[in-house]
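Excluded from the complex is one protein chain; the other protein chains are retained at their positions.
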Amino acid sequence: MPRVKGHEMKDIFVSSSPHIHSPEDTPWIMRQVIYALIPGALIGVYFFGIPAIRVIAISVVSCMVIETLWQKLMKQDITIADGSAALTGLLLAMNLPSGAPWWLVVLGSLVAIILGKQVYGGLGNNPFNPALVARVFLLISFPVHMTTWPAPRAFFSQAADTVTGATPLGALKTAVFEHGTITAAPHLNLMDPFFGNIGGSLGEISALALILGGIYLIARKIISWHIPVIYIGTVAVFTGALWMMNPNLYADPAFHLIAGGLMLGAFFMATDMVTSPITNKGKIIFAVGCGVITVVIRIWGGYPEGVSFAILIMNALVPLINKVTRPGKFGAV
Amino acid sequence: MVGGIGFVAALILGISAVTFAVEMDPREKAVLDQLPGANCGACGFAGCAAFAHEITENVEAEMACPAVNENALKAMSEILGRDLGGGAAFIAFVGCKGTPDQTITRYNYVGPRDCRAAQIIAGGSKACAYGCLGLGSCVDVCPFGAIHMGEDGLPHVVEAKCTGCAKCVDACPRQIIRLIPKSGNYGVGCISKDLSKDMKQYCKVGCIKCGLCENICPFDAITVSKDSSAVIDQSKCRSCGLCVSVCPTSVISFLHTPLKARVIVEKCKGCGICDQVCPVEAITGKPKEPYLVNESKCIGCGLCIDKCPADAIERIVS
Partner (left out) sequence: MKTFKGGIHPPEEKELVKDNPIADFPLSSTFYVLVQQHLGAPAKPIVKAGDEVKKGQVITEPLGFVSAPVHAPTSGTVKEISKMVHPVTGLLAPCIVIDADGKDQWADGLPLERDPSVMTTEELMGAIKAAGIVGMGGATFPTHVKLSPPKEKTIDTFIVNGAECEPYLSSDYRLMLEQPERVLGGTLIAMRILGLDKAILAIESNKPDAIKLMESKAPPQIQVETLKVKYPQGAEKQLINALTGREVPSGGLPMDVGAVVQNAGTCAAIYDACAHGIPLIERITSVTGRGIKHPKNIKVRIGTPIKDVIDFCGGLNDAAKIIFGGPMMGIAQFSDDISIMKGTSGVLVLTEKDTNISHYSACISCGRCVEACPMCLIPSTLSKAGEKSMWQMALDNNLLDCVECGSCTFVCPANRPIVHFVKYLKALQRAANAKSKGA
């Protein structure tokens, strides 16, 4: 008997159940994260001026162009509409010093998109955070460019923008290395790094702006509270314990929380969905690992900042973490 | 210090490579080199390495890999010191010509881009239960890149790459793809079992089971019934092409350029028997003089070669 009876409805759609869907899709999520980053980016632009705008623009545009070209070359569907390339571009820019030359930014975008994402099969398949892959690549290959930190100045000030200086963590490491004690480091009030008036990569300087963005993401349920809270908490506890043992050698935990890239890392980089564990239990383990490694590198490692390395190392452990934290079966026998 | 750690690590690796090395029969390695390395599983083993091991260690093991060519087969036989046989070569043939513009689709399908997954939704979006759904499960599973989805929405086999491993045959939920001998020339592009009057409601290019092909075939190589599309018995088919010429819907497909016949002038006695048996009048000549095959007309059916009393006609690649 034929399967056509004559009254088939034209233009009817048939799919498996369910037939309704939440409006929150991948582009929506990417957009929310970009919105949450805007305060931090604006502060960076305020304190570092036109060069910051340049870095952000070049990074975002190159990331999107590179992804399009690669996908065209590989005869794949073009997916820049999902917003992940733009987000990677913005995150990468936030991790770079504002004085980064244009070719460094483009090179970073190339590494982030191609080596950090596309060679693994595109969004969803990459094991490492693409922006961090690029940042670490640039840091190791071009250490001078990547550690030349322009000094912050108000946006409309007439001060020269060629003045550079150390970041708070950098100053700390130098002081310990040279003098064996932190008191030699220039005295820092906590207000500067909290609001942003310090040296650093253009997105990490204002802890306040980043915390606000992070709270927005948690409130909107884009990210869960587990990774940021546990990551920051671990750093606080670990550095707190060290500081209590020897306040001359170890800076206080408030300093460690606010200075450096911890806020950017804890709210925006470690929480990247693709490269973090899928269950809440797994996220806690991941966050503790990030916290411990960050402090170890900061205190005893060769680099003043350990956030990027810590997150990348923990990214590598995510498949294992996912395996051991499978949720309890309903009605397990 | 880093250099020191590196040196120690290198030492450990080097020693391990020697002490923990796995002994492999050198013949097995040589056999493995002859295998295609696609790990398609058509042989029934877990991969090329597993099959290489089996055929080397077990002297009774039969040659099961469809993906090796003549030279590789010869080389493997030499390595193992036993004749592995000629190997029958098969290729995949897609038995559907129902492009979207020639068929009726019952609904717009939304879901995984896999024919097998699509099949479980109301039996597939195509009105014909035997037609190709065009989502490309066959293309996805092919380890040799030998089948491509065409612009017409149907898969097309790349003869040069197809090894007859049959993974596409298994992947098709409607069993549209089948294996035919590589020497085969024609295949019927429809497997519908619906009555012709029903099928015509939803497909313009399927087999209408008129039986003209069955009537005209001089070799009884094609059969058709009212609830089965025409099927060519490849062992009997002589590639004469008569069925193609009479088929009203052009559902019989032509696979590749056949070999042609050529008269060996020195041997030809000019008896003219070849001219008499040729179904397409491609051989001409005068008695007692060497005959000549018109290559463009010749369809390579080989009847002349069979009937020539002097063995004076040979097969050539055109």
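Points to keep in mind about this one:
Letters A and B mark the chains in the order given here, with residues in each chain numbered from 1 onward.
In this section, a contact is a pair of C-beta atoms (placed from the backbone, for glycine too) under 8 Å apart; a residue touches a chain by one contact, two chains touch by 3 or more.
Since this is a predicted model, take the numbers as computed values, not measurements.
Partner chains of the missing chain, restricted to those shown and counted over the full complex, are A, B. Contact with the chain not shown here comes from a single listed residue; of A:Gly44, A:Gly122 or A:Gly203, that residue is A:Gly122. Looking at A:Phe13, A:Trp103 or A:Phe177, the residue that reaches the missing chain in the full complex is A:Phe13.
Across the interface with the omitted chain, chain A contributes residues 1, 3, 5, 7-9, 11-22, 24-26, 28-29, 79, 82, 121-125, 224, 273-276, 278-279, 326-333.
By the touch definition given at the top, chain B reaches the unshown chain through residues 106-108, 110-112, 114, 116-117, 120-123, 125.
Heads up, the rule we're going with is that only the chains that are shown with their structure count from here on.
Taken together, the chain B residues at the contact with chain A in this complex read 104, 106-111, 120-123, 125, 127-129, 194, 198-199, 201-202. By the touch criterion stated above, chain A contacts chain B in their complex at residues 1-4, 8-9, 11-16.
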